[in-house]
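Note that one protein chain of the assembly has been removed; the remaining protein chains are unaltered in position.
After this line comes subunit A, so read on.
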Amino acid sequence: MNSNTPPSTSVAAGSVDPSAARRNSKRPKCNLLSLAHCISAIPRFFGFRFPEKMMPDLRFTVHPAGTSSLQANSDTAMGLIQLPLSVQVISAFLLVSIVFIPIGVASLLASHDVVEIVDRYDTACIPDSARNDKVNYIQSPGNKTCTRNITVTKHMKKPIYVYYQLDNFYQNHRRYVKSRSDAQLRSNGSADDVSSCEPEDKSNGQPIVPCGLIAWSLFNDTYDFSRNGQQLSLNKKGISWKSDREHKFGKNVFPRNFQNGSLIGGGSLTDSLPLSEQEDLIVWMRTAALPTFRKLYGKIEDDLQVNDVVMVTLENRYNTYSFNGKKKLVLSTASWLGGKNDFLGIAYLTVGGLCFFLAMVFTVVYLVKPRKLGDPSYLSWNRNPGWH
């Protein structure tokens, strides 16, 4: 507040004649808290009563003679409606366990319903001869086709999602994340908007579409699935978020000068397709949160039976060997809760159980040794006197 009241202010204050001072009495008027009170009065108006503890204590109440209805003072009803704290604590723990255990069971069941097959192929797809220098192998041209056989352990209902999983790949590196141009992806007119895309902004002076490191390092291993020699159809439509397809990647934006430079990063794009239809790119451009991540590759729109052997013909092109990244192929179904992860279910059960245990412990403690409220012998300063 006005801490350095200058003398002239007092002059001003002093000039008020006494009768005027009487008239403009400085008696406190309740203004701010009446607001608090008014708000709290609304529910009461509709017949709802708050526990007294929730009412504001209008400790600077209005005129004693005035509207005394505003004088709600919680002092009077203190502790009448309120439950003892011990009961509150126990019931809180109980409530948590009652809510958590069912959720935990449900999550666990959902996770158990999901069938997930993971196949690591980064080393396996390199010929034994080249395993000493995987980087050289992957960087040298030539056919890198590789075949993997995956045995289905459990019945898998369609749709079966196909993911690739990379490891130790920092899609969340700042340089990487920032190296894109959203404007350029969105509309044809902004093709020149490549300033943020360094160093993959231009090729031979021409802007690259899509520019930037993310697009440049597009994942380009490909998978083909067959069962018993029969091609399994892989649906690559709808693997990206709808909002991305429709609003972030333009229908009239076509790749230009892509993977044109001296150094080829990852996969290339079909120049004739607009970006909004290049869903592999859209999925890839949505950067992963953590260095180990999966990305959706496609959907198998067929049920897989137990002991089916799925043959995967894959082109092992993508270089994760430089940074010792693993590559995995994942086939998975999805429940209402998504993919397979027991963590949530177990965690829910653990916490729910723990809370139940705590509730029991507290109940026992309170039953065995109830504490008298207001007993001052518990006070720290009564135990070690000498403060006075």
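One rule holds for everything that comes next: contacts are C-beta pairs under 8 Å (C-beta built on N, C-alpha and C of every residue); 3 or more make two chains touch, one makes a residue touch a chain; residues count from 1.
The rule is simple: contacts and distances are computed from a predicted model.
Of "Phospholipid-transporting ATPase", "Cis-aconitate decarboxylase", "Vacuolar protein sorting-associated protein 16 homolog" or "Large ribosomal subunit protein mL43", only "Phospholipid-transporting ATPase" is the UniProt protein name of the chain excluded from the display. Only one residue from A:145, A:172 or A:230 touches the chain missing from this view: A:172. Touching the missing chain, out of A:122, A:200 or A:280, is residue A:200. Summary of contacts with the chain left out: across A:163, A:225 or A:258, the touching residue is A:163.
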